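These notes concern the structure reproduced below.
Here the complex is missing a single protein chain, while all its other protein chains stay put.
Going in written order, the chains are labelled A and B, and every chain counts its residues from 1.
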Amino acid sequence: MSIELKRVIKQSGADTHIYETDLKFEAGGFNMLLGTTLSGKTTLLRLMAGLERPTRGEVWFNGQDVTGIAVQKRNVSMVYQQFINYPNMTVYENIASPLRVVRTSASQIKEKVGQVAELMRLTPMLDRMPNELSGGQQQRTALARALVKSADLVLLDEPLANLDYKLREELREELPKLFQGTDTTVVYATTEPMEALLLGGHTATLSEGRVTQYGPTAELYHAPRALITAQVFSDPPINTSRISKRGGRFYLSESVSWPVPERIAGLADGDYTLGFRPHHINLHPVGERAIEVEGRVMITEISGSESVVHVQVAESTWVSLSHGIHLYQVGDMARLYLQTNRCFYFDSDLRRIET
Amino acid sequence: MSNKTINNRAWWLVTPVVLLVAFNALIPLMTVVNYSVQETFGDNVFFWEGVRWFEEVLHSERFHASLLRQLSFTGIILLIEIPLGVAIALTMPKKGVWVSVCLVLMALPLLIPWNVVGAMWNIFALPEIGLLGKMINGLGIDYNFTRQPLAAWFTTILMDVWHWTSLVTLLAYAGLCSIPEAYYQAARIDGASRWAVFRFIQLPKMKRVLTIAILLRFMDSFMIYTEPFVLTGGGPGNSTTFLSIDLVKIALGQFDLGPAAAMSLIYFLIILVLSWIFYTLMMRNEEQ
Partner (left out) sequence: MAKITLDKIRHSYSAELMRAGDWALKEMDVTWSDGGAYALLGPSGCGKTTLLNIISGLLIPTEGRVLFDDVDVTDLPSDQRHIAQVFQFPVVYDTMTVYDNLAFPLRNRGMPADKIRERVHEIAQMLDLQGSLKRRASGLTADGKQKISLGRGLVRPDVNVIMFDEPLTVIDPHLKWLLRSKLKELHQQVGATMIYVTHDQTEALTFADKVVVMHEGVVVQIGTPVELFERPNHTFVGHFIGSPGMNLLACDLREGKPTIDGHPLEVSAPFTPPDTGVQLQIGIRPEFVKLSREGLAVDIVKVNDVGRYRIVEARYQRQAIKLVVPEDEAIPADRAHILFDPAHTHLYADHWILT
């Protein structure tokens, strides 16, 4: 089922939770809402579910206005960060509960619960109570309950946030598979850029109640239209710096400069903002257009295969992420190589300069 | 959360409650207001009296005396029951089989009807045959609650403490149970004394439930009627005649409906104002 928000605004008292938003999710799509806590993800989900009514604007399902229609009549499911199950029912009864509400026949219930349980690998636990399960199993039960009623719209609010790291990895692989080939539209809210990338589909980045960009996930990551999108969609955080353009070159400082790439050669001279991701500034040259920058090391973090070095370069603090193990002492001068062909350039409105 | 889906049919569901409240509270209240400003000699004949009954009640020494008794009684039982209730809650086990045993024991007094409590304690405290009365006299203390005002107060307060401390205990216990274990561990690591744990962790976390406990106990004790009436009948003399007992005496004993109505309105306002003051005082810190 397709879902569309038309000029939706959500205010509560004097606070605006969602500024005017237009957003359209196609039927059967897997959509990520990516943003920090309080960026408006949960409010958007609640608006789509019908748990809240927009202050202004409309919500359309499949080309029909459903703005005032109650959540019970919308055929949506929602899964929360906390594992919410009925504590006094077995796993089987928990999964069956949405079917019982709509008076499904006993044989059908049995069949459907069986299918979903198999899919979520819960079959051996069907007779147990939720409190006898591990966190991952409890959340799988909650997910199964959301899946069993074949809702048109499934809303997931950071469903994996409370799970163990490895378990999260597993479920991230399984989740998109569950909805493949169905008409169900999935909206998945997360704070983690990596999670959005792993789950794929389309992504809308949110910041302080505004959708900054919407599109295919990889496209958003590789070609953000504005600095704010790049900032929301970067972990570790994206590095930025003031630079100036004179003639055919960008100047970070008097001693550090590089040629302006051909695609934006027509750019006027003046001040711009440079943005680049931590893995595009390295401790050894990568690519053909790497230029050398010196920085003072503030902290080094080693993660087995990668080194994360926080450096002070001129006025900016940058994070560099490189393959291999590189040990520095605090205060050391490090030689870094910036991959200029990977840099983003932003104008004074912090919009990315594309051509 | 402010904008729920609008469905006006929901109003029908509220109708029974509206009717119930109207018949139970509004109509009787308006009747009382009606009586409080008029004089009647029966036969539905009324004479307008304005605020005369209110002036009379507010200036009557009898009212002052029972109000003072009422305030003292409520003050004393709050001072005893709240700390005692909290203290008991602190000693109760947090987990294991003893939890349910303790909870049932604590809930027992709350399950006994008020007039039965009064009757029980009446017999229990009788100097000749009651277990308590005979014991106290056996200790060489002259004790007779039907004749000595002090003994009557002592017995009434003891009865109330016995009956209602459990409520405070249960509420405080619920508050204590909601404190995560990490707080206690952190306190142990910080080297906090038992008192500091109580003062900086348990008390702040119990604040909300204790506010409710104090409010409930205040309102209930301020309106107390049945138990002291069954126990002492307001005596000896007028020594345990609290506001409600006095009110009933005026209204039904002397059939002075006008002054009684005025008195009940004043009584009602006192409870309302005091409850409000309590609540705002206790919640004031919360908002900072």
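Please note the rule applied: a contact is a pair of C-beta atoms (placed from the backbone, for glycine too) under 8 Å apart; a residue touches a chain by one contact, two chains touch by 3 or more.
As the structure is a prediction and not an experimental result, all values here were calculated from the model.
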Thinking of the whole complex, not just what is shown, which of A:A106, A:A265 or A:V330 touches the missing chain? A:V330
Among A:I84, A:A223, A:V308 or A:A334, which one is in touch with the chain left out? A:V308
Contacting the left-out chain in the complete assembly, out of B:V99, B:I201, B:V248 or B:M282: B:I201
Identify the residue among B:V33, B:A192 or B:M219 that touches the chain left out of the display. B:A192
Contacts from subunit B to the absent chain lie at residues 180, 182-183, 185-186, 188-193, 196, 200-201, 204-205, 288
Tell me where the left-out chain touches subunit A, residue by residue. 36-37, 134-135, 164-167, 169, 191-194, 197-198, 200, 218, 221-222, 235-237, 277, 279, 287, 298-299, 301-305, 308, 310, 319, 321, 325, 330
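In the analysis below, only the chains that are shown with their structure count from here on.
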Roughly how far is subunit A from subunit B, going centre to centre by Cα mean, in whole Å? 55
